[in-house]
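Of the protein chains in this complex, one is absent; all others appear in place.
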Amino acid sequence: METFRLTKNRIKDYLSNGKRLDGRDADEFREIVIETGISKKAEGSARVKIGKTEVLVGIKMDVGTPYPDSKDAGNLMVTAELLPLSSDRFESGPPRFEGIELGRITDRGIRESKFIDLKKLCIIEGEKVWNIFIDIYSINDDGNLMDAASIGALVALRDTKIPKYDEKEGKVIFGEWTKDKLPLSKAVPLSCTIHKVGNCLIVDPNREEEDASETRVTLALSDGNVVHSMQKGNEKEFEIEEFNNALDLAEKNYKKLYPLIKKYIE
Amino acid sequence: MRNEEFENEEIEQEVEVESEKERKVVIPGEVIVKGHDYLPGENTEKRGDSIVALRYGLAEEFRGLVKVIPLSGIYTPRRGNVVLGIVSNLTFNGWVIDVGAPDRAFLPLMEVPRFVNKNDIAEVMDIGDAVAVKIWSVKRRSIDLSIKSRGLGKLEDGMIFKINPNKVPRVIGREGSMVSLIKEETGCNITVGQNGYIWIKGEKVEDEILAKNAIMFITERSFVSGLTDKVKEWFDKQK
Partner (left out) sequence: MAKEKSSDKESGFKRPDGRKVDELRPMSAKVGVVPNADGSAMFQFGNTIAIAAVYGPKEMHPQHSQNPQRGELRCTYNMLSFSVTERIKPGMSRRSQEISKITEWALKPVVMIDNFPSTVIDVHIQIIQADASTRCAGINAAALALAHAGVPMKGLVSSVSIGKLDKQLVVDVNKEEEDWEEGEGATDIPITLTSDGKLTHIQLDGKISTKQLKEAVELAKKATEKIYEVQKKALKDSVDLGK
């Protein structure tokens, strides 16, 4: 069932004093638990839990042909599936907008920041390049799948070992891995979603807070203050001042969050 | 609509009384007892000379009657239950209420104890409003609701959250003792719906949060004996 309107109003009222029903501060995340290498079949993988929200992210690679407009670079493909297993709000069938958006936002943060050096993933220019597939699955949705997906994608990429490749045959030997890691940049594009609930800006909404949220903006930041991708979602507007505050909050959030995931990234 | 005067009074409803009997966890298909002296009660059946569990839960035997108290499962509507719901649709003669069960629940217009303009029933209760209602009758796949008892009607203000409906009896306690304790300690008005939805309204939001946390404490330890004392201790620690 959808969160009751009176509960949403309570959340907003209480936030006007800067307080949240679960006792957190506006800029406070729930506990984040990260586990890498959760799949022996994937090139890289991760499980990320933020409170009761859980996602699994896996990296698979194979060799394909480059796109005509980037003949000397590997290909990156990100898909997200909001599994019906993870919430009664998600239905079986073709991907709906929420899942598509989740994949695309995660994709843009990684792509635009050049976190993966795709040029180094070219095998023969114009003929053979590595394809990298990042697949994101929701296991339990208790709000903020967006940031969980981003963290999951980053740490799974770092966990990735490149599979063995038979140059003569021009084929990947699936299930066998080299010791080589992906060429990743030191600038880590960590995503942060700021929600406007009532008149307050918060990070990491739980299910009820996300239901009460009227607008949001997701930013991928690296080095604490460099923005690589951004998307405002939902119907309500931001005041310019609020938006500026959201940027400040995102910056502040990066400083708190990055140390938590650092050991999985470096 | 909600009569403030009655808010602190217990809503009359049948409540399963908690007991401190010896219980064991059983799974579907498991033999609970053998022998011809036993009768199969709720969520069990007789197979040969055995009483077998049909649901995951706590098995209990009392004077030869064996039953299983479920630990989980969706809410099963019963006549007389007070439940909380959300208005999901308006019709020409009443309100469709979502009570979190697969069944459609309907509150007829004539249940409202005052004049209502038929063309504007949204003025009384609109889509998205929260209501406390009593189940008047359960027919095949449809439920008729009533709000004529005291303490029922549209819920204004406060907050609503959900717990596992199977834990409602522990939250209410023997003859309402547990919920009374929480009301006393927090000064909140509380309506516990048998469908697991709980409404809390206090003077301050902090009081509501305290009451909610106490209820969460109970649901996490609902099979522990001497729970009332533990809840009292818990409240003392919060002070």
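Order as written gives the chain letters A and B; numbering starts at 1 within each chain.
The rule we apply is simple: a contact is a pair of C-beta atoms (placed from the backbone, for glycine too) under 8 Å apart; a residue touches a chain by one contact, two chains touch by 3 or more.
Note that this is a predicted model, so its numbers are computed, not measured.
Looking at the complex as a whole, the chain kept out of the display touches A, B. Of the candidate positions A:15, A:42 or A:246, contact with the hidden chain is made by A:42. One of A:8, A:60 or A:158 touches the chain omitted from the figure, and that residue is A:60.
One of B:41, B:70 or B:108 touches the chain omitted from the figure, and that residue is B:70. By the touch rule set out above, chain B reaches the unshown chain at residues 23, 25, 27-30, 43, 52, 54-58, 70-74, 102-104, 140-141, 166, 221, 223-225. Considering the complete assembly, chain A touches the hidden chain via residues 38-43, 45, 52, 56, 58-60, 62, 79, 81, 83-88, 92, 94-95, 133, 135, 137, 139-142, 174-175.
Basically, only the chains that are shown with their structure count from here on.
Within the complex formed with chain B, the residues of chain A that make contact are 1-2, 4-7, 9-10, 13-14, 19, 21, 23. Every residue of chain B that touches chain A in the complex is listed here, in rising order: 86, 98, 100, 128-130, 155-162, 205, 208-209, 212.
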